[in-house]
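The complex appears here without one of its protein chains, the remainder shown in place.
We just call them A and B in the order they show up, numbering each chain from 1.
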Amino acid sequence: MNTRLIASWLIGAPAAVVGLGLVIQLAALADPSLYFAWGYYFEVFVGGLLQGVMYSLVALGFVLIFKASSTFNFAQGSMVLFAALTMVGFIEWGLHWTIAFALTMGVMVLLAMAIERVVLRPLVNQPHITLFMATIGIFYFLDGFGQTLWGSDVKSLDIGMPRTPVIVLENVFDGGIMINQFDLVAALVGGALVLGLAVFFQKTRIGRALRAVADDHQAALSVGIPLKTIWVVVWTVAGIVALVAGVMWGGKMGVQFTLALIALKALPVLILGGLTSIPGAIVGGLIIGAGEQVAEIFLGHFIGSAIQDWFAYVLAMLVLLVRPQGLFGEKIIERV
Amino acid sequence: MSEILADPLPLDGDAPEAARVFDEVLLSVDNITLTFGGVTALSNIGFDIRKGEIRAIIGPNGAGKTSMLNVINGFYHPQQGKITFKGEERRRMRPHNAAKQGIARTFQNVALFKGMTTLDNVMTGRLLKMKTNMFWQAIYWGPNQREEIKHREFCEHIIDFLEIQAIRKTPVGRLPYGMQKRVELARALAMEPELLLLDEPMAGMNIEEKEDMSRFILDVNDQFGTTIALIEHDMSVVMDLSDRVVVLDYGRKLADGTPAAVSRDQKVIDAYLGVGH
Partner (left out) sequence: MLYREAGQFKSSYASDQAIFPIRQDKIGIALILVVALLVVPFVASNYVLNSILVPFLVFSTAAIGLNIVTGYCGQVSLGTGGFMACGAFFAFKLTTAFPDIHIILIFLLAGFGTALVGIVFGLPSLRIKGFYLAIATLAAQFFLIWMFTQNPWWTNYNPAGVITAPPRALFGDFYITGVRATPVGKYLFLVCFVTILALVAKNLVRSALGRAWMAIRDMDIAAEIMGIRPMMAKLSAFAVSSFFIGISGALWAFIYTASVEALAFEVTRSFQVLFMIIIGGLGSILGSFLGAAFIVLLPILLNSAPAMVGIRMSTELLTHLEFMIFGALIVFFLIVEPQGLARLWQIGKEKLRRWPFPY
């Protein structure tokens, strides 16, 4: 990422936000039944952004695995569910949440090793789409496995994160902007995780090896990169990201089957940001999160509610029509 | 069978190919410049290909030979310059338009349809000539079957010609490399092209396979009258097969002429052997 790109985002993004607000205000003028106030708009927007960070957390797991093995890991969502279920299970045994967290990390390592051994190793050098479908298999397996082990009741997961909403900027907007503290903490944790991962990928030897593996399995093997280890490492990291996402999401909406489906929310984030880009996953998450909330409230007023179900996908699809590699993805040059 | 534009001059191994004279220009490229970002792949290239000849494009690795073929069949769009094919200047076009105009091609790394049989691969070469609509295809019997059989017959001729009858029903993914190259040639021939572009048809072959392939190329040129442009690294093959040679280096044209003239050209010798040796 170069500075010019960052600068254009720093200027462009706020401009787009304000512009969108103006458009909605115009719409509200035309149709008085649509309620619009700047304070309300920003509240919706910020709520969406924080929600978006949560999407990014899930999307991050996808990006990690995609970077290292060019595999689109459809099972990331069920890994989130599985991790959260396991952690709740440990807590129910009477363990403190920190110990449960550590134990679950151990379980995720075992899981990564198992996946590498049983699924990835036999499928080395298969077409990417085969691996993709294999991960759909893992998705179903993990879904069933987690619930077989720990049951399918809705469980609450509380690690003592604050839940009271705070109100900020009261002097700027009428009534201020209400922000959910839980989301704020989640966003901070997510941010820290991203930073850590970025350093891990860019600065460490293992990160470089990961990128080599992503390029070409055989070539990486032939220069002596231990494919097995790399895969275990990357799936472990993805597992830990899934665990963090599971703790956050599970804390927010309870640990239950639907947790696996938030992966479906992360997919448009992913293709919007570009499959290979960690910053892309973040920015994509923010755009989708905010866009979705704003659309639900203001656009939904005109075309019907529950457009959250598909809005993110349509938004992502439109972006893809203009930039097939996503916002931050690497440009694909075709060769013969 | 296709219209056979039999060459009146029988090709006989001893007669020098310079004996063949070609006047009619089939394709000409002028001032082609192609860049990717900041990298210049081709700069100001111009040459022509005349009807009925075998034209070789040679040059060290990275000289821009494959890019040149990609430009000719519409896969890359040059930033500057024009291409004239059969007297018509071509504007920006997609590869399928080039195919429609009669340009076929084989690839450096075999680009066959791996999941399909040899026969089906060759039959794809006839797709442009198959006209029955989707409705009749869904019924199959009737016009569609008649058409299928007609084109099957044509493809069987090509299969006989290239001696690949035994692997007709084999999925091409299972064939050895040399055979795949041959199937690829068959597929291109099935299009009845006027201009056939061969990108390193003999790469990675042993001497017997090269001899077979050279024979096929000469036979194609001789029997079907197909104009051929080929890229090849093996100089002895180039010298024996081609009527005229164009030499590229670092995206520039170094020389253009008969094999004998080109091989004496000092710039060519320098490019291949390095200056100062």
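In the analysis below, a contact is a pair of C-beta atoms (placed from the backbone, for glycine too) under 8 Å apart; a residue touches a chain by one contact, two chains touch by 3 or more.
All of these numbers come straight from a predicted model, not from anything done at the bench.
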Shown chains that the omitted chain touches within the full complex: A, B
Touching residue (missing chain; options B:Val29, B:Ala63, B:Ala98 or B:Val268): B:Ala98
Residue of A:Ala68, A:Val194 or A:Ala316 touching the missing chain in the full complex: A:Ala316
Subunit A residues that touch the omitted chain in the full complex: 72, 118-119, 122-123, 126, 128-130, 132-134, 136-145, 147-148, 152, 264, 267-268, 270-271, 275, 304-307, 309-310, 313-314, 316-317, 320-321, 324, 326, 334, 336
Where the missing chain touches subunit B, by residue: 73, 75, 94-96, 98-100, 104-105, 107, 111-116, 120, 123-128, 130, 132, 134, 137-140, 144-145, 148-149, 152-153, 156, 187, 191
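Everything that follows uses one rule, which is that only the chains that are shown with their structure count from here on.
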Chain centre separation (subunit A, subunit B; CA means) in Å: 48
